[in-house]
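This is the structure, below, for whatever I ask next.
Missing here: one protein chain of the complex. Every other protein chain is in place.
Entry: subunit A
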Amino acid sequence: MTTPIVDMRNIKKHFGHVIALNGVSFDVRAGECHCLLGDNGAGKSTFIKTMSGVFRPSEGEMRVEGKPVIFESPRDAMTAGIATVYQDLAMIPLMSVSRNFWMGREPEKGIWPLRTLDLAKADAITMTEMRKMGINLRGPDQAVGTLSGGERQTVAIARAVYFGAKVLILDEPTSALGVRQTANVLGTIDRVRKQGIGVVFITHNVRHAMAVGDRFTVLNRGQTLGTALRGEVDAPGLQDMMAGGQELADLEGSLGGTI
């Protein structure tokens, strides 16, 4: 197989005396959707935040296209082509779709000190990109706050894809959505994957994962319980892996927490 775009090996992350991640290995290749499953508090968000440069791992190694890297900030990860759509979306509801789309990477024109936003370009590209994702905006100046949850997800995904993401990390994009909006977002994930982008899809919903996933990794109490290929595992199997870990944790808890 090809080298993974991002390869995380034996990642550990401690917050003071809390061990959030205790040796997690995970990789993602171009054009695949790798699902990261786990119950609430399993460490999914913590893990992808180390992947996207928000946290620095306490231990472990990260490689991007085979080369070891250390991300000092989310900017470094973005430069390396790792884009993240956080659970809280990083969208500002009061601002327009276009301004949100370009936030932090605004196109400019003119010469300093009179450099201004290239609003015409920004608006036109925003409208095109949103249409590609199947969202018809009233106008580029429509506020994000007027969009539904699923549409907001799609704006965030469209933004990441447009800015040349090689890996797209989605943190529980479907957890707050209704049935139809979930279907839309899953459709978007499929479309993005077909463009050759590696997708990391975080969820605790096994059915959502089974719908689009190529590989599945289950995270529990900061550890991986293994990675399975599509076809090697079915929904009840994954469910068992998530729940089994929970039972194990309960057992360990009753034995006096000697982890």
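Quick notes on this one:
By our rule, a contact is a pair of C-beta atoms (placed from the backbone, for glycine too) under 8 Å apart; a residue touches a chain by one contact, two chains touch by 3 or more; residues count from 1.
In the analysis below, contacts and distances are computed from a predicted model.
Within the choices "Response regulator", "Xylose transport system permease protein XylH", "Succinate dehydrogenase hydrophobic membrane anchor subunit" or "Tryptophan synthase alpha chain", the name that UniProt assigns to the complex's undisplayed chain is "Xylose transport system permease protein XylH". One of A:104, A:164, A:196 or A:236 touches the chain omitted from the figure, and that residue is A:104. Considering the whole complex, the residue from A:22, A:46, A:126 or A:181 that touches the absent chain is A:181. Annotation: of A:57, A:74 or A:198, A:74 touches the absent chain (contact as defined above).
Contact with the omitted chain, checked across A:3, A:128 or A:146, is made by A:146. Think of the hidden chain as still there; on subunit A it touches residues 54, 74-75, 78, 84, 86, 88-95, 99, 102-106, 108, 115-117, 119, 136-138, 142-143, 145-152, 176-181, 184.
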